[in-house]
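Okay, structure first, notes after.
FYI, not all chains are in this one, though none of them got moved.
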Amino acid sequence: MKIFGGRPTKELTQDICRCLGIPPGQADIFKFPNDNTFVQIQENVRNVDVYVVQTSAPPVDEALVELLLVMDALRRASARSITAVLPYYPYVRSDKKDQPRVPITARLVADLLVTAGVNRIVTVDLTADQVQGFFTIPADHLTAQPVFARYFQEKGLVDPVIVAPDPGAVKRAQRFSEKIGAPIAFIDKRRLGSEVRATTVIGEVRDKPAILFDEEIDQGSTFVRAAEVLLANGATEVFGACTHGVLSGAAPGYLSRAPLQELVVTDTVPVPPEKRWPGLVVLSIAPLLAECIKRIQEGQSVSALFF
Amino acid sequence: MKIFGGRPTKELTQDICRCLGIPPGQADIFKFPNDNTFVQIQENVRNVDVYVVQTSAPPVDEALVELLLVMDALRRASARSITAVLPYYPYVRSDKKDQPRVPITARLVADLLVTAGVNRIVTVDLTADQVQGFFTIPADHLTAQPVFARYFQEKGLVDPVIVAPDPGAVKRAQRFSEKIGAPIAFIDKRRLGSEVRATTVIGEVRDKPAILFDEEIDQGSTFVRAAEVLLANGATEVFGACTHGVLSGAAPGYLSRAPLQELVVTDTVPVPPEKRWPGLVVLSIAPLLAECIKRIQEGQSVSALFF
C-alpha cells in the first residue's frame, strides 16, 4: 500500500500517513510555463495498492485534472489497484439538472475518474447520497457526523435545536438532530410575489442555542442570514457546523463578523492560516480517512464505522 | 414514430396516443406456462423512432424485464431510436446506499436499460433529482407539479399550508409551496431515547387547510399519521397530493377511512377501479407525456414546459 497526495492535499495526506505509520508516496508534480501539469510517480508501484488523496479546492479544475493524470500514470505503471480518496468531491453540488441544458458535472466527474483508471473511491459527506450511485465501482461514503456529534456533546450546550439553513438540508440535519437527541427546525427562503425574498424560521427556536447544520459552507451568506433570523426569533446563540469549509472569497472576513458563536468545519478542504479567525474551529478528518483506508486494505467492514 | 405500451401501461399508452392522434403500436406480449415472457413486435420498425411506455407496477420485476425484452426486440429489429417513457421509474426509492451492503437498484436499472438498448428516457417526479445523473444518455425529467397546482388553484382553498410528510420531502414541497404562494411546514418523526417514535409538526398549520405533498404514496401510514397530527395541531382540513399513487396492499381501504379530505394522485401508476374510493382523485398524466413526446420528435425544447 502506498498513499499519494495531490498538491492541495499535501498536509492532509501527511496527517493520514502519520495515523497509519507510513511515509507518503513520492511524486513529482508541477506546472510547465505553458500551464500544462507534469506528473511523475517517483516510486515503483507495480502490484501495489495505491491510494490517491485529492480534494476539490481552488484552482478546482487543476486539482481535478491533476488527479486524472496521477491515476493515468499509476495504471500505466502497473499499480494493482487505485483508490481515489476525495475528502471533498469535485463539483459535488452540480449533481442534478435543475435548469435546462446544464451538465450534471458530478456524474461527469465520476465517469472521468473511471476513464482515468480508478478502481474505488472514498469520499465524505456528499451533498446528496444519490451521488454514490453515479459510480458502479465500490464507493465508500463516509460522514463527519460522528466527529461533529462528539464535538458538540463535549461542548455541553443545554437543549440545543438543530437548524437546516435551507429546505434541501432538512433531511441531513434531521439525521444529525436524531443522533444527538435534539429537536429540528429549518429556514425557509422564498420570493413573495414580485417582491424580495422572505426568510422565515419553520419550527421552534426560542430560548434555545441553535446549531446551523449543513454539509458545506461557501460564501456564508445563507448562514449569516439564517443566524440573524434565528436570533430575531429568540434563539439564545447560534453555532454553525458543516463538513466542508469552502469559505470562498471574502467569506472568512464576512463570517468572522457574523453573529455566529462558532463555525465548526473539518479539513476536507484545506483552510490556510490566512483564512482562519478566532471563531473558526477546524476538526481533523484524517483519523477517519486513515481508519477507512486501513479497513479497505485489510478487508474489514467500512460500514461498521457508521451503522 | 411509433409508441408501444407494456402490459401494465396499456391504458395510459392509449391515452397518450389519443392525445397525439396516432394508434398504439402492436406487440404480442404474454407469458409461457413456464413463466417466461414472450415478446414480439407486430409492426415493421426499421428506421422508426420508437417510444416504449412502461411503468413500474406490480408485478414490478416482470414489468421491468418485459421492458428490457421489448427494447432488445426493437433494436434487433433496427429501430432508429428507442425512448423509454417511464411514468413511475422502477425501484426509484432504492437510489442510495443508506445501509451497508445493499444495492443501488435505481442505478442498476439505469444500466440495465442502457444494456438493453435504450437511447433516451422520459420519466416523471423522481424521488431525487440526482437519479437523472444515473444516466449519461438524454433523460427528460418531467414533473406533475403544474398538474397539481392547476388542480388546487381551481379548488380555491383559502390560505393553505403545504406540508412535507417527512424531512426528505421538504425540498420538493417547498418548491411546490413557492409555486402556489403558500407557506410550508413538515412532519418530523423520530425515535426518542429507547421509546416509541414521536411525530411532531415543524411549522405553523393552525386554522389552515393543509396539503400533504410528496412524490409518492405507498401504504399510506405516513400520510395518515401526518394528517392526524396536522388536525391535532389545529389544521382545518387535510388534503393529500402525490404524483405516484402506488397504494400497495390494504392502502385503499386504510386511506378511505383516514381523516383526509381528498387524496389526489396521477395515473403514472395505474389505479384499477377496485382500488378507487370516493375521496381519491386521479389526474391524467397523459397530456404531459404526449406533449413531451411530440417535442422530442419535433426537436423542440422540453424544458420550456417547466422553466
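Every chain is named by a letter (A and B) in the order it is written, and numbering of its residues begins at 1.
To be clear about the criterion, a contact is a pair of C-beta atoms (placed from the backbone, for glycine too) under 8 Å apart; a residue touches a chain by one contact, two chains touch by 3 or more.
Model, not experiment: these values are computed from the prediction.
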Note that 2 identical chains are shown, then give how many the whole complex contains.
6
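Here is the rule we use: only the chains that are shown with their structure count from here on.
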How many angstrom lie between the CA centroids of subunit A and subunit B, rounded to a whole number?
32
Subunit B residues touching subunit A - in the complex, by the definition given at the top:
95-101, 104, 106-107, 111, 128-134, 136, 141, 167-168, 170-171, 173-174, 177-178, 181, 183-186, 188, 190-193, 200, 202-204, 301, 303-304, 307
